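Note that this complex is displayed minus one protein chain, with the remaining chains in position.
Moving on, here comes subunit A:
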Amino acid sequence: MLNSATAKAVIDHALFMGADFAELFVEHHQNSSVQLVSGEVDKVNSGIDFGIGIRLFFGHKILYGYTNSSDEQELKRVTALLAAKDQRDQIAQAGALNLNKFQDHHPCMQALSQSANLDAKIAFLRKADAAARKESDKIVQYMGSVLQREQRVEIFNSEGLHTHDTRHYTRFAGNAVAQEGNEQATGFEAPGALTGWELNEQLDAEALGQQVARQALVKLNADACPSGEMPVVIGNGFGGVIFHEACGHLLETTSVAKQASVFHDQMGEVIANPVVSAVDDGTLDNKWGSINIDDEGMETRKTQLIKDGVLTNFMADKMGALKTGFERTGSGRRESYKYAPASRMRNTFIEAGNSSLEDMVSSIERGVYAKKMGGGSVQPGTGEFNFAVQEAYLIENGKISKPLKTATLISTGPKVLKEISMIGADLDFAAGMCGSVSGSVPTTVGQAALKVDKITVGGGN
């Protein structure tokens, strides 16, 4: 996408101005989305983003700029603008650029650049719509969409790195609305993967429609969720958002380096119940949060974050590694060329245990079974997090009883990690988007069902 000679000239210019390190991140990003509402095609959007991000290091200071132009003079102009206040005699020499193509572990058969496949996508969405409405005449609306993206990145840096990668993303979303009298309730699912349109062959459109319709119907006449501290069983798959929020963000060097994480000085210490082992793994085949290389051009890897309750690793990008001394983990990620990379999660999950869901539920006299989770957020400095429960049931006398309405779970990372007492064997994953300092990136959360002995539940009762 960018001529190597141009890249080298810009990098040389940056080092001439005194930078310790210079990097160019070139991005061409094609996207296409189609949305179905009321059984008809409501929106068809497409577009192409193109830009180049320039990152310079002067000591621990990051200088970052971007432009939509690949013209050498414009790139040098932005570089000079960035370095103007820090200009000094040259202290580093740029290495010769050597193209290094990493193996593609996430092959794509039906790329967006080959075809948008709008006919097939619309047919898929219609099938899901029909299946949702067939569940009940109380389903008054169904909205479905397919988003497909193809992100080509090329990275050059002053250490001689020249590499590139193409990432193919496909994601479906289904949203059903159920109504009875004045009561309305919704159901939502959004499976996705790092792959092309062939993802549709692995997904059942009818099952997706039925699933969101069922979620909406269950909630329609649900009781308000109780409030207060109580035991909670969190379902598998998207339930993993508890670890993502409660702990994952606190293990990114983005917050560790600033000592804005409650875990910044606890490496090697017990921070969780010994049943908890957790991983952030960028290598899982075609998972939504996987990558071949991170956005700094480093081959990604599996990172064991917690082993038997002991903190074993942080997730580190290049600057995070420089500031903290911890090894880079191939976790430098960014939404687009508009952001400098930062240490971010990829596919983050708590490893499976050996308890059964029945064992967990039967151990609770009164509590909540949070079968399906929504999103959440965390304040890294204090570890205080929250996340929404999308589908919940009351547990009474060791049995799952009636459905409950929307609720939120809150606690702090250090506290909840010690309150996880049982982990199931049904490990599963779910796709999500994670927002932080370097923008919104695809991440996977995962876990088997697990039991938290005590957590604050916020319901309407």
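In this text, a contact is a pair of C-beta atoms (placed from the backbone, for glycine too) under 8 Å apart; a residue touches a chain by one contact, two chains touch by 3 or more; residues count from 1.
Here, contacts and distances are computed from a predicted model.
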Among "Zn-dependent protease", "Pyrroloquinoline quinone biosynthesis protein D", "Acetyl-CoA C-acetyltransferase" or "ABC-2 type transport system ATP-binding protein", UniProt-listed name of the chain not shown: "Zn-dependent protease"
Of A:Met143, A:Ala321, A:Leu394 or A:Val452, the residue in touch with the unshown chain: A:Met143
Which of A:Leu2, A:Leu63 or A:Ala190 contacts the chain that the document leaves out: A:Leu63
Residue of A:Gly144, A:Gly383, A:Pro403 or A:Gly424 touching the missing chain in the full complex: A:Gly383
Interface residues of subunit A (partner: the chain not displayed): 32, 34, 37-38, 40-51, 60-68, 78, 81-82, 85, 116, 118-119, 122, 140-141, 143, 177, 183-186, 219, 224-225, 227-229, 255, 258-260, 262, 338, 340, 374-377, 379-388, 405-408, 410-411, 456-461
